[in-house]
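Please read the structure below before turning to the comments.
With one protein chain held back, the other chains of the complex are shown just where they sit.
Every chain is named by a letter (A and B) in the order it is written, and numbering of its residues begins at 1.
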Amino acid sequence: MLVPAALVLAGCGSSQDVLAPHSRSARGIASLWWDMLIGSALGLGLVALILGAAWVRRNEPGVPGVRDGDRAALGVVLVLGLAVPIVVLSALFLFANIFLIRDTTLPTASAAASDRPALTIRVVGHRFWWEVRYPGTAAVTANEIHIPVRTPVQVLVATQDVIHSFWVPELNRKIDMIPGQVNRVLLYADAPGRYRGQCAEFCGLQHAQMGFYVFADPLPRFRAWLARQAAPAARTSGSALFVSHCASCHTIRGVSARSDVGPDLTHVGSRTTLAALTIPNTHAALVQWLRDPQRVKPGSAMPVLDLTDAEVSRLAGYLESLR
Amino acid sequence: MSAYGIGAAARGGRERPLGWWGAAMLVATEATLLAVMTATYFYLRFKNVAWPPRGVPVPTLVVPLLVLGLLLAATTPVCLGVRAGRARRRAATCGWLIVALVLQAAYLALQLHQYAHDLRRFAPSGSAYGSIYYTLLGAADAHVAVGLLLTLWLLAKLARGITRYRLNALEAISFYWYAVNALTVVVTLTVLSPAL
Partner (left out) sequence: MTPAPPVERLERIWAPRPGVLGWLTTTDHKRIGLLYFWATLVFFGAGGVEALLIRTQLAQPHNHVLGPNAYDQVFTMHGLTMIFWFIIPMTTGAFGNYLIPLMIGARDLAFPRLNALSFWVFAASGVFLYTGLFLGFGPNAGWFDYVPLASRLYDPGRNIEFYTLGLIFNSIASTLTAANFIVSIFKCRAPGMSFNRIPLFCFAFLAASFGLLFALPALSADLVYLFLDRNVGTHFFDPAHGGATLLWQHLFWFFGHPEVYILIVPAFGIATEIIPAFTQRKMIAFPLVAIAELLVVFIGFGVWAHHMFATGIPTVTLVFFAGASAMVVIPSTIQVFAWSTTIFTGLPRFKTPLLFIVGFILFFVAGGLTGIMFIAIPFDQQMTDTYFVVAHFHYIIFGAAVFPIFGGMYYWFPKVTGRMYFERAGQVSFWIIFAGTNLLFFPMHIVGLLGMPRRVYTYPSGLGWTIYNVLETIGGFVTAAGILLLFGNLVVSYFRGPRAEPDPWHGPTLEWSVPSPPPEYNFAVVPTVSSAYPNWDAADRELDRQRLAAGAGVLDEGPEQVVSSFVDGETQEVVRMPHDSPWPILVALCLSAMFAVLAVEKYTVAAFLGGLLVLTLVGWHAKEPEEA
């Protein structure tokens, strides 16, 4: 039942393809890859050619006895093994680490105003989901990050527990989330759309299912979204079941549930996925998740709740209404 | 055998015995271990604003340096013991080694006393400072303890006369002591550095 759900999830043009860049940073890296691939093909081809030429001579009768040194061959070793690599490596080193680093890191304070990040987002890694905060607003969400399109965004990353790594390959390189430090990475999207990201540092049992989406929206749409997310919960009636069973871990702003062990669920109904992209946010999937989270995502912190089927259905209905 | 005269003796050079080379390998890897731990000390130090952290006293200089002096003072008798051994003077060799052993044992006893004193004031589980302080000093002093065992063993052997094998052991163990002394100086200065 979950397999088709996952198919639906991944089906709609979603990928995390390094070679399908959607920002200047990612494009720079991808085009460097193609250049390096060509260079590597030439290098491998050259060695293969030498070995192939030796293969051609495999049956050539030889003079008995052992051959000794060879000045010309020594020259080849020095040129191909020493001189050429020095030139090629220097070129690659200089290009990649002077020019490309500039395109993939956040602009410094001295950069032109238009390049400086217009927005800062805080992302905190948890086992096994992503907490997303928009400083200056009350908005807190999980696993789905919205950014304005064609705007440099600074993402400050930290972790609540072990090391995670924040990575949206189509937008930029990855950055680790390390206990005791806050790291920064630039996010920028050329075009509106949904970009898939995933934890890239092994973090335990459900490292495999710790994904997230970045939605790049046109600015007005982004602003509207942010305003909605910053508001308290759309509905408070029917929250009794949530308060009694879920409030020790989750927050719903506007309801007396204020714990930050699990994701903030104030607007959970507005998200497209649940459990860090493990399942789609549909009624059926949500019911299954509430009934037996450890079957859906073994090792996640979500415990099995003591709820009847009717209660699960009611709780799911309430959560879905939080849009 | 006749075809292979002992070349080094013929040329008058002193060739290190294999055992010395073995000790050199041991020292190389152990010195790296202590160097890594010393590097850890400074890495952690530069990660912290307060070093030692609040509530942990800055180490005092005089007593630890005097105690270290005891260990270093043992270098001379070790050196003299090796000379006596090369001259095949057994009693002198044993005598010098015993002098060294007393100094080294005194050093270790005072160090243990110092640990007991320090532990009353801060624990290895109190902070990263305490963790590396005790681990680094403990690692260096463990090498002193091993050296004491080696010297005791050598004395027991030498008590029954001098052989080439025992002389080789003397060369190897004395080299070990020189290295441990040097490493202990580095380690002690490292842990005393907040007071320097």
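The rule is short, and it goes like this: a residue touches a chain if its C-beta (ideal position, glycine included) is under 8 Å from a C-beta of that chain, and two chains touch if they have at least 3 such contacts.
In this text the structure is predicted, and so the values were computed from the model without any measurement.
**Student:** Which of A:101, A:138, A:191 or A:304 sits in contact with the chain that's absent?
**Tutor:** Of these options, the touching residue for the absent chain is A:101.
**Student:** Any idea which of B:33, B:61 or B:87 touches the chain not displayed?
**Tutor:** B:33
**Student:** Hey, which subunit A residues sit against the chain that's not shown?
**Tutor:** Answer for subunit A: residues 2-3, 6-7, 9-11, 14-19, 25-26, 28-29, 32-33, 36, 39-40, 43-44, 47-48, 50-51, 53-55, 57-58, 60, 62, 65-70, 73-74, 76-78, 80-82, 84-86, 89-90, 92-93, 95-97, 100-101, 103-105, 127, 161-163, 165, 167, 169, 173-176, 178-181, 183-184, 196, 198-209, 211, 277, 298-299 touch the chain left out.
**Student:** For subunit B, which residues touch the unseen chain?
**Tutor:** These residues of subunit B touch the chain that is not shown: 1-4, 6-9, 15, 18, 21-22, 25-26, 28-30, 32-33, 35-37, 40, 43-44, 47-48, 53, 124-132, 135, 149, 153, 163-166.
Note that only the chains that are shown with their structure count from here on.
**Student:** Could you give the separation in Å between the centres of subunit A and subunit B, each centre being the mean of its C-alpha atoms?
**Tutor:** 51
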